[in-house]
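Quick one: the structure is below, questions incoming.
With one protein chain withheld, the remaining protein chains of the complex are depicted in position.
Up next, chain A:
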Amino acid sequence: MNDFSYTQAATAKEATALRKDTPTAAYIAGGTTLLDLMKAHLQEHPQLVDINLLPFKGIEQTKDGLRIGALETMSAVGEHPLVVQQFPAVSQSLLLAASPQLRNMASIGGNILQRTRCGYFRDAAFPCNKRVPGSGCPAQTGDNHNLAILGVSESCIANSYPGDFSVALAAFDAVLTLEKGKGKQRQVPLNDFYRLPGNTPHIETVLEPGELIVAITLPNAAHAQSSTYLKVRERSSYAYALASAAVGLDVQGGTIRAARVALGGVGAQPWRSREAERILTGAPATEATFRAAAAAALQGAQPREHNGYKVELAQNTLVRALQQVAA
């Protein structure tokens, strides 16, 4: 790693002011993504601002749902009884990700901001529109077996967010609280937080320079309580998803009253499928319904040479997840 200066900010105000003074500085919480990228020289920062003293902590029951501080770790959130009971899919998405050591370190705010595992992004010897805008995308015709098939563009086919947690957040209508400085906060639904690549794959979220993720709010719902996260990988643990599904169903008398569906591993961003939800809602909870929903979810897929298998894999993953929840 190239050298940098280090400051531990005492308050959010101080942290945002430090970033304003040095716009190329980066915030550090758990550091599991940032230091990895800095060691690989994929990101360089002259200054790191440690935000671990900021009061972005706590997992609290509110009158509408749960509010989770962005500095809570993946372990703490994944194993918290309120999360386990009210949002099983969210708990599972965290505990099926990374390793116990990484989950002890990584903040959930940082998890939301983790970057793609596309091999061309992670090897500075290759061009990459995400890393060097305008340089090209070798993944389009190169090794793309684990890259995205939904929401992709001619500029980029990376799974911009490669993880699991945001997939569950996308399904269950999470809202992020962001803070820009001087205590000014705004709320952004998770589903509006990520940006599709289009011609600007280097702009990945709507987070403004220096803005911090403060908290995540999850609204309570029957379909959230009856939910699961199913993850399919190349090995049985400690790997990114080839395809995954976060699903929740509220089934009464064999009829689906409400449904939530999001897919991971296949989208340029965590992929909420309202097409699938429309087919599920009001329909009988049967395999035929689930198959129709899965077909709808993958209808817009644009596979390349090596990732065509993901269309069927994602459909089967979604069907199995729905069956598990309906059972």
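One rule holds for everything that comes next: contacts are C-beta pairs under 8 Å (C-beta built on N, C-alpha and C of every residue); 3 or more make two chains touch, one makes a residue touch a chain; residues count from 1.
Everything below uses one rule, namely that contacts and distances are computed from a predicted model.
A.B. asks: So one subunit is absent here. Using its UniProt record, which name fits best from "Helicase XPB/Ssl2 N-terminal domain-containing protein", "Heme lyase CcmF/NrfE family subunit", "(2Fe-2S)-binding protein" or "Gas vesicle protein A"?
C.D. replies: When "Helicase XPB/Ssl2 N-terminal domain-containing protein", "Heme lyase CcmF/NrfE family subunit", "(2Fe-2S)-binding protein" or "Gas vesicle protein A" are compared with UniProt, the left-out chain turns out to be "(2Fe-2S)-binding protein".
A.B. asks: From the list A:Leu95, A:Cys128, A:Ile213 or A:Leu298, which touches the chain that is not on show?
C.D. replies: Here the residue in touch with the unshown chain is A:Leu95.
A.B. asks: For chain A, enumerate the residues touching the unshown chain of the complex.
C.D. replies: Contact residues on chain A toward the absent chain are 1-10, 14, 28, 30-32, 35-36, 39-40, 47-48, 50, 52-53, 75-76, 79-81, 84-85, 88, 91-92, 95, 98-102, 104-105, 237-238.
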